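One protein chain is absent from this view; the other protein chains keep their places.
On to chain A.
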Amino acid sequence: MSELKDCPPLKYYDFKPVEHVKVCPRYTAVLSRSDDDGIGIEELDTLQLELETLLSSAIRRLRALEEQRQILTDWQDKKGDKRFLKPGKEADLMATPRHSKPKKQKLDGKGSHGPGPGPGRPKSKNLQPKIQEYEFNEDPQDIPRNPKNDTPNRFWASVEPYCADITNEEIRVLEELLKVPEDEAEYYKVHYNVHNKHVVLQVPALGKHYSQRWAQEDLLEEQRDGARANEKKKGVMGPLSELDAKDVDALLKKSESQHDPPEDGCPFGPLTQRLLQALVEENIISPMEDSPIPDVSGKDVGNDGASTSPRSQGKPFSVPHTRSLEMRIKEELVSQGLLDAEERQGAGGDSEDEVLAELHKRQAELKALSMHNRTRKQELLRLAKEEMRKQELRQRVRVSDNEVMEAFRRIMAARQKKRTPTKKEKDQAWKALRERESILKLLDG
């Protein structure tokens, strides 16, 4: 400080003037010209820039000089006053700009005592958006520019669950998973009873073929439309419309009966056919095929005569009871022990159904997968339970660790006080040690 008393806080600025020969070539050139040559309009821009440079430097010099002179004056006036140390330091003119007040402050100041006596209202109007801009200006920049790097945190957070202790809650979830879901059980129900081990998903019976259903729906639609149309013209042709309805019904039935028989044209089920075949002796039929006369009868049996008209074709065979007959034969055969219930599906002609075959295939896969999953789940449950036991042991190890440490500390404290540890303390220590060891053994085992 004493040094400072002798030496005012001067900056010793370098007041060297701008070297105009180097920095301002146009200015220098103009200087060397005679009055007659003058200045060209096209030189104005460059000249302006150079003059600005000169003026700027002169202004800076002026300010610096003023400041330094002030320091000298102040220093002489109040020798030893440390206070003006500060202004000296603050006014680091050459390096940093003089008016380094924060902008906001400046703006606020402007609002209260701005230059020029402008009308009050517009002034504040002007000021408001300005300040707003400053406020929001701080954040939008930071967000895109330097995003916070929390990747390590996120990574460890994601790892955390795998290292955490297993809770009872988790065990419960596992057990819940092992239970067969109810809706699934419903699917299995039928076959659970029959074959206890095999879980087969029940496939619902085939409905009507879509082409049939659509045709029927179309027909019904037309019927309805027709009825509506008829209602309008009821007065004119009432009886006729009734007739129409009947016709449609007949048509419907006919189409149904036509679609009903299987593709081979035989209305009887395969079992019925097989049974009949078994009952009819072959040698009786074969000569009939050879003979030319019973052509008609043969065709009737086969039911695919080209000569028979489509009308006559359906009628004799549209027997309504073929299905129930087939079912009864099936039941009878099963009860007689001639047919295996298992075989029923294959024998039922359904084996030709591609969709069903695919279903069965997928079901088999699903079955295998669910079995696999089940064993996995069981394994997991077993491991989890084991781990729970170990966790418990580890918890106890920690407790006993603490006990051992406690005992150790007590004995050490005793040692420091230069007294032999009491018997009680020793016993406690030993007990803790032994307990810990036994738990560790359990853990290893």
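Everything below uses one rule, namely that a contact is a pair of C-beta atoms (placed from the backbone, for glycine too) under 8 Å apart; a residue touches a chain by one contact, two chains touch by 3 or more; residues count from 1.
We take it that contacts and distances are computed from a predicted model.
UniProt names the one chain left off this complex as which of "cyclin-dependent kinase", "SAGA-associated factor 29", "GPI transamidase component PIG-S" or "Cap binding protein"?
For the chain not displayed, UniProt's protein name is "SAGA-associated factor 29".
Which candidate, A:Q48, A:N153, A:S324 or A:T420, sits in contact with the chain we can't see?
Of all options in A:Q48, A:N153, A:S324 or A:T420, contact with the hidden chain holds for A:Q48.
For chain A, which residues reach the chain that was dropped from this view?
So the residues of chain A touching the missing chain come out as 6-8, 10, 12, 14-17, 20, 27, 30-31, 33, 35, 38-41, 44-45, 47-49, 51-56, 58-63, 65-66, 68-69, 72-73, 75-76, 97-101, 103, 106, 115-116, 118-119, 122-123, 125-126, 129-130, 132-134, 136-138, 140-141, 144-145.
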